[in-house]
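Removed: one protein chain of the complex. Kept in place: all other protein chains.
Let's look at chain A:
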Amino acid sequence: MNRFVKLLNFELSRFMKIYLVLMIVTFIVQITGMIVTANSYMAEANKMIYEEGMSQAQFIEQYGAMSFLGFARGLWFTGPIAVCAAALLFYIFMIWYRDWFGKNTFIYRLLMLPTARLNVYLAKAISIVLMVLGFVSVQLIFLPLENSVLKWLVPVDFRADMTVGQIVKWDYLSMLVPQTFTEFILYYGAGFMAVSVLFTAILFERSFKWKGILLGSVYAALSVVIMISPLLAMNFMDQYYLYPLETLGLEVVLGLLVTVMSLWMGNYLLTKKITV
């Protein structure tokens, strides 16, 4: 097996325990949330119909039928997703800093492996992307299960049923689950670019310490400026020269430029400037 794949496997296995815990917590919280939400909806329905004398039609007109989207807008559903997103964001930093700090400085070993140091960088970056994809995939498995719980707890007359296909087209879920291959490349490509910019900023800090924090911040800011420069320029001139599709094309080119620049700079820092 080539060393890059071994490194990737190693990086993934290092986070696996926390990763599995996050997935299990997400599942438990979302299922619990669905049960609580459905039960409280039905309790309200029973109260209004049997105690207040409201008809079923009036209740649905006033409160609306329960749909998955109503649940998906709530904290029970979005909370665990936000926690997973925050954990992964935190891990973007941890994946490097854990090798420098603590009882054992594993970065010595990583940098002394007989493989290009860029492989260490790429293994870490790709493991982050794979972890995001993993979370999204697992969430896709959870959706039909949660949808089934909804159907099980709420009678059909009180529900506005949705298929998983309809659910994933909604709001932020459509970002996590791209609808087309082009969207997939765009969203996850942008994600990889962001990870590479942050990694390079971290390596600036690891290479130049205090000065590196400044350099890393400038680097990240520069990357953002490059990405928004077409919009800034057009906004500044108050003239929109480009059609939306042309703007998108330009953004893709700039995104590629920023990613390649980050990889090159990351490799340069790892091979020429890094200090254990």
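Here, a contact is a pair of C-beta atoms (placed from the backbone, for glycine too) under 8 Å apart; a residue touches a chain by one contact, two chains touch by 3 or more; residues count from 1.
In this text, contacts and distances are computed from a predicted model.
Missing chain, UniProt protein name, picked from "CidA/LrgA family protein", "Anti-sigma regulatory factor (Ser/Thr protein kinase)", "Na+-translocating ferredoxin:NAD+ oxidoreductase RnfG subunit" or "ABC transporter ATP-binding protein": "ABC transporter ATP-binding protein". When you scan A:27, A:106, A:170 or A:187 for touch with the missing chain, the hit is A:106.
Chain A meets the missing chain through residues 1, 3, 6, 10, 14, 102-106, 108-109, 111-117, 207, 271-276.
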